[in-house]
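Showing just some of the chains, left in place.
Chain nomenclature is as follows: A and B, assigned in order of appearance, with residue numbering initiated at 1 for each chain independently.
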Amino acid sequence: MTRVGILGATGAVGQRFIQLLDDHPDFELAAVTASEASAGETYKEAAKWRVDTPIPEDVASMTVRATDPDEVPDDVDLLFSSLPSSVAERVEPKFLDAGYVVSSNSSNDRLADDVPLVIPEINPEHLDLIEVQRDERGWDGALVKNPNCSTITMVPTLAALDRFGIERVHVSTLQAVSGAGYSGVSSMEIIDNAIPHIGGEEEKMETESRKLLGDFDGAEVEWHGAEVSASCNRIPTIDGHLENVWAELDEDPTVAEVYEAFADAPTQDLYTAPDPLIETFTEPDRPQPRLDRMVGGGMAVAAGGVQHTDSGIQYNCLAHNTIRGAAGASLLNGELLVEEGWV
Amino acid sequence: MTRVGILGATGAVGQRFIQLLDDHPDFELAAVTASEASAGETYKEAAKWRVDTPIPEDVASMTVRATDPDEVPDDVDLLFSSLPSSVAERVEPKFLDAGYVVSSNSSNDRLADDVPLVIPEINPEHLDLIEVQRDERGWDGALVKNPNCSTITMVPTLAALDRFGIERVHVSTLQAVSGAGYSGVSSMEIIDNAIPHIGGEEEKMETESRKLLGDFDGAEVEWHGAEVSASCNRIPTIDGHLENVWAELDEDPTVAEVYEAFADAPTQDLYTAPDPLIETFTEPDRPQPRLDRMVGGGMAVAAGGVQHTDSGIQYNCLAHNTIRGAAGASLLNGELLVEEGWV
């Protein structure tokens, strides 16, 4: 068993980590941290539990620690981070200096040259950037990031399509409110409404997807050359980001070949990895957030509605933004880190 | 005063017609029709009134007529049609044979060569297709159509941008449930959900927009050459379609020039026409359906979020789908028909 901890365990993503770690065969939750104000409380006191399964009993009574390397037991081998990025920026380096391996969902440093941004089924080889990272930063630990929830919904489908040569991507998102955390979107803002241009989200999709799809030569990642343009919207759904994608391709595959490419997407033999990675739908009005966000236990991507356009193809994809798009993504990176011997 | 009637007056769009005609300075509502089953009832009995202003008293007590030219008084000069298209297909020609001028929101015949598809501020000159229509069909009356609600939201902005030469358009829509009528979208389908690929909607946007932006040489409309690709989604909002648009242009305008083009959009000196036609927003997260659908009394288009992309611009636009996108559009066409002497 690997002993793991969660940095920032009381928020929306933190709660998902706890839900997903419950009964995990290889990971044992040994430490939960939150802000100084909650330190010393039990987890049940500190967190306003909002997931639709009960708090695991052993976690409910666990004492919350301050988010500080001195407070985390030495025998914890792997940390999952769901800290707000402004906090993560300041705190994660301290844990790395102290030698911890951190699988982080926070958005800081995702684009840094020496930080692997990884989806295990798509670019596991990028993990070797850790060597470069240790050289450059002098860390004993290792920092790996997973992409933003809107990016991770689309990238597996783009990776599958890249056999036809991706030249340009337009993507429009319909994102669930849980992507912004508990206090992120007020009910007064979103009931009977939609909010365009979610701050920072479009840029994340445009950059992270190109890094994820890039080539790693052992020293650096050369970003994929595709042009990506995103328009990101918040809508009144709880969980599940739906995305309309247009891809212009070098080749001209049939609709059947596109579905085949999706079905062929690579998988990983890791506990939390879904198989298949991409569940395809032939009904034109699927996938839909409420009906399809739990495909593959919330870890798969759903795709459907493939059509030809004059200059390529269009389709829709969807993933569960706080499972595949956040806690589950970090967890899977953690499983890969163990598998590859970094923990 | 022009005496007007409404074909299909009890549905969602029919109710909007009644709301908009209340206190209209030039139009007097003289007849309301519905299906055979409701004929003979008062309007209040026949319609389940769901608009947020009370039924005008004189309409409440009006007797509903069958949708048949023999049932409509001869002194009614102009008919607005919000019949289901399957019914309109069968019934509208009878009214035209009988010499009525019909301003119709129904989707049948919108693409017919001899039927003007008109937005008064954008292509009023297309109205002259009525000459061709009368020649070909032998009608005494005249049939003019307004476009689909999702099309009409975007086309004014495209018309404004065409000074820079539109080559290609990608558009993704977030459409309100009222666009499908009262029984169109079940609450079980849409709460905490979104539905991609609304049946038929994408094709309407791709074709109608090109006809609306086309050149009319007195005999026929040559469709605009732009390539348009749409992805249409239903979301849990009541009214107001929000659309993410990417336009590839011949020229390379600055963001400021784009806003200027929007602000310069043409207007019409008609009672229901808004001024300006396009209300622009500089806050990046606007327009939003609940906050902005009533710009220009529900008759203007809201636009904002203009950004450069590698190959053109992207922006968001929004309009009230049952006012500008349906009843208000037909009403405005009716005003133009009167203004131009067709009624």
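FYI, contacts are C-beta pairs under 8 Å (C-beta built on N, C-alpha and C of every residue); 3 or more make two chains touch, one makes a residue touch a chain.
Model, not experiment: these values are computed from the prediction.
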item: With 2 chains placed, the number the full structure-file assembly comprises; value: 4
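Going forward, only the chains that are shown with their structure count from here on.
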item: Fitted rotation between chain A and its twin chain B in degrees, CA, nearest 5; value: 180
item: Inter-centroid spacing, chain B versus chain A (mean Cα positions, whole Å); value: 41
item: Touching residues on chain A, where the partner in the complex is chain B; value: 168, 170, 172, 174, 191-199, 227, 229, 231, 233, 235-238, 242, 244, 246, 284-291, 304-305, 309-311, 314, 316
